[in-house]
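Just one protein chain is left out here, and the rest sit where they should.
Every chain is named by a letter (A and B) in the order it is written, and numbering of its residues begins at 1.
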Amino acid sequence: MTKVNFEFDSKMYSGTKGEPLVVALLKNGIKTVTDSTYLSRPRGVMALGAEEPCALVQIDSGSGEPMVPATQVELVEGLAARGLAGIGDLPNVSDDARYDKANRHVEVLIIGSGVAGLKAAQIAVSKNQRVMLIDDAPRVGGYFVAKNNEIDPELLAVLDSPNLLHLQRTTAIGLYDQGYVVAIERRTDHLSANYDPKVARIRTWHIRAKEIILATGAFQRFLVFPNNDRPGIMLSHAAATYIDKYQVQIFKKAVVVTVDDQGYEDALRLHKNSIQVQAIVDVRSNAVGALVDEVKKAGIEIIFDASVTNTQADEKGELAQVAISKVDLTGKVLSAVKEISCDLLAVSGGWTPTVHLATFIGVKPKWVKEKAAFVLQDLPKGLSAVGSVAGDLGETENTPASFFGVLPEGELATVSFIDLQRDATVRDLKRATGAGLTSIEHIKRYTTIGTSHDQGKTSGTTTIGLLSQLISKELEEIGTLNFRPPYIPVLFSALAGRDRGELSDPIRTTPIHAWHLDAKAPFEDVGQWKRPWYFPQNKEELHQAVARECKAAREGVAVMDASTLGKIDIQGPDAAEFLDRIYTNMFSTLKINHSRYGLMCGVDGMVFDDGVTTRLGENHFLMTTTTGGAAKVLDWLEEWLQTEWPELKVYCSSVTEHWSTVAIVGPKSRALMKKLAPDLDVSNENFGFMTNQYAAVAQVPARIARISFSGELAYEINVEGFFGLHIWNAVMDAGKEFGITPYGTETMHVLRAEKGFVIVGQETDGTQTPQDLGMDWIVSKKKEFIGKRSFIRSDTSRDGRHQLVGLLPKDKLKLLPEGSYLVAKDSKQAIADSNHIGYITSSYHSAALSQTFALALVADGRNRVGQNAIVPLFDEQVEVVITEPIFYDKENTRRDG
Amino acid sequence: MLSINCPWCGARDETEFHYGSQAHVAYPENPETLSDEAWAHYIFFRDNPKGWFQERWVHTAGCRRWFNVWRNTVSHQFGPSYKPFTPAPARP
Partner (left out) sequence: MSGPLTRRRTAELPEHPDFLWRKPQLKKSYDVIIIGAGGHGLATAYYLAKNFGITNVAVLEKGWLAGGNMARNTTIIRSNYLWDESAGIYEHSLKLWENLEEEVGYEMFFSQRGVMTLAHSVGDVRGKQRNFYANKVNSIDTEWLTPEEAKKVAPILNISDTIRYPIMGATYQARGGIAKHDWVAWGYAKAADDMGVDLIQGCEVTGIKVDNGKVQGVETNLGFIAANKVALAAAGHTSTLTQMAGFRVPLQSRTLQALVSELLEQVLDTVIMSGAVHVYVSQAHKGELVMGAGTDAFNSYTQRGGVHVIEHQLAAACELFPIFSRAHLLRTWGGVVDIAPDASPILGLTPVENLYINSGWGTGGFKATPGSGWVYADTIANNAPHALAKNYSLKRFTTGHLIDEHGAAGVAH
């Protein structure tokens, strides 16, 4: 018993380490924890655990948490909390406590370590099964221990089994199909009010179990009557536990109101703790048996056919007196019996099995009248229940009454609470039925019952029951319990886990990345890749750096890390035939060591991806894809191979990371290439455009390709990924004398756009055919390929589709925004009329052209070449000329040097 | 998080797979002979039943292989999975 100090509502108190905060508050005489959300009525603790509908606190110590039931908080030195009126307060600093996740596969998962759960564990362990046992309380034993019982040591011994993983303070929050359970383990809050950012505060478990056994117990229900919400009114089982087990000694005089024998049992526990139990008010007409006899022996008055029908408060708003009346089972008040002063009203309204997890996968609990409870039925294979959640609510001598409270009229109805957090009352329920509503779902929505922090744990059955009383229908005709995950509120942080910051999505970098970092290049996110965007020198802005980089590529030599392009190794005797079916153009005619640009379409005929594919051998190709499209393309290839063309012997492997690619670009690239590979004949005659040669570069074996995405003479040096940085450094060293300039994605875009080369995903959005892009030349008429049939549909074959064109602004310095729209020249009322003719896909300053230019998709664009159009911006209308989509070196004279 | 039975690898979490929609929709023999309507049905129209459904999945983060499986779209229950071009087991 360690004494600790804690703060509540800015005052210091002391308590015992490990006891629930509510117990410490009660022991310090604090019955009112907070006030209600909407009506500001004082509220105290009502229940024992997660079902607590009233005593919410905000935790200010440690990493802080906005809304927690005080029943669930264990006392530690330095804990700071304050009562919370149902609306949480988010601290405006990020939670830097650690949250992690763990996975576990087991044969049997048992949820709940009460006696039923322990017994189930014992059986599973005895069968040598891999077992996991979790429970949301700090200690095992559930209600059995709450009733001050000792667990049989033989049963407890199961916890030492090596086949059992046992976790307390671990709440199953979700149950999903195929035996999947997510649980939240609170690991550190009970140890210290502070937290160690290196230790996981909460661990989220993902558990896959062959068999799940629910041993989740049951919640006691309260009853509805006027002013049933005052501090001092508690569930009888909670009151008895706080007083009998935790030795809360602030209550003197009690009344018990009950519908079952539980009220008698709890009355006796109160009585044994020197509380004057003045009456048991039982709605039933009679009750007999040993328990009743014991109550009578203790001198406790029993009032049958009655219930509590009102309460009075003291000056603090806490319970001072109850009114007892004769009632019938429909909730009608018949006649007053008496009023009794008391500071505790213990309410025993029956039990509701904790069926939540099963309802998450569609199980519909059935109302069993003899038990006055919704009980699980028709559980799917692999899911079972034991103990009270299975409807095993203990043998009692007298059946419980299906009674949920009184249904007063007028003002009293407005203070007869059904959902204490929502301040929803009998009046609301009556209004809902009066409004014509019959569905329980409508009634919940009309009244907001069940939508708050406790998600109707205590109010769910009560609402259905009261409705049954109100409209004289059986409960099962009205509805059943229906919950949604999670079982308890869960911190966003806990479910986010460590997938935050740089771990939120994998970062892919090339082997040359370290160099780019040293060069302080800003990066562009392309899919998961980090690609250098540009390489600023002397605090250059983007456009200054790009102008310099472009100039180097057009006039000298520039270098780019092209390693991120997707690469797929395709081998097999039918590889060429396969590519013919995938690409719109022919690949079976490609010679070994030659490369060809290819375009692939979806079955809808729309451009899907592009890239250069090289034939490395008779039956061996290396396909490149767009950086962002690599995974998608590989999936696509596999899908066709495996599900449509099993007759083709072709094998595809992703080799994106296996190769590093360094592109050297510009008129001086040949001299540089010569210097890098002195034995290689780099002449155009012997090393022509779109061919490949093998040579050692800086002592590393390399495949060198004459591929150009800029229109300039260019060589791509491909080496094993590991050598990427080595080759890059070698290129930079050798290139020094040529003034070699590294460039990034932005310059790449400008260079290709000047040549009118499209980028899939920029010039396309999934609605362009190859013909729209002016690429009819790449669409083979001689063979079948994916998407071909779609080109002759009426909309894809019509005239006037949006086609790729170039744009030159009349004002040569005016940079058109990418994404902006064009209107025809003759329409001055551009914006208002929405008569746009197309939009701009790419737009850049061109150093080579000494002006800006753009690519655009324009309706009937090819027929509009030479016409003027307008790009309406905010405060100006920019005049442009529509051109062919090529601006630089139209004759392709530069690519061969 | 469904558990899906890959016929090559065994039961694995849903996140290892990609969905491939209805199974047994073959690429038409001669697309050019099809009407636009028939072609549209091949491209865009797939069954969408409530209940048992034969569908395709690919074990993307595992063996990368495609397979077919019976699944109940109302209960999330799985029937047998089977390899492409093998006879489909009966509806569960």
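Keep this in mind: a residue touches a chain if its C-beta (ideal position, glycine included) is under 8 Å from a C-beta of that chain, and two chains touch if they have at least 3 such contacts.
Because the structure is predicted, anything quoted here is derived from the model rather than measured.
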Per the whole complex, from A:128, A:194, A:767 or A:877 the residue touching the absent chain is A:767
Residue touching the undisplayed chain, where the options are A:504, A:653, A:683 or A:892: A:504
Counting contacts across the full complex, list the positions on subunit A that touch the omitted chain. 9, 32-35, 37-38, 40, 42, 63-67, 82-95, 174, 176-177, 180, 182, 204, 317, 360-362, 428, 431, 434-439, 441-442, 445-446, 448, 452-453, 455, 484-486, 489-493, 495-497, 499-502, 504-505, 507, 524-526, 533, 604-605, 628, 745, 761-762, 765-767, 790, 793-796, 817-821, 823, 830-832, 834, 836, 839, 872
Extract the touching residues of subunit B with respect to the undisplayed chain. 1-2, 14-15, 18-19, 21, 36-37, 40-41, 43-50, 53, 55, 71, 73-76
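In this section, only the chains that are shown with their structure count from here on.
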I'd like the Å distance between the centres of subunit A and subunit B, where a centre is the mean of that chain's Cα atoms. 26
Using the touch definition up top, name the residues of subunit A that touch subunit B in the complex. 176-180, 206, 208, 361-362, 603-604, 635, 638-639, 642-644, 646, 784, 788-790, 792-794
Subunit A partner, complex, touching residues on subunit B are 1-3, 13, 18, 20, 26-28, 31-32, 34, 36, 39-40, 42-43, 56, 58, 60, 64-66, 75-78, 84-85
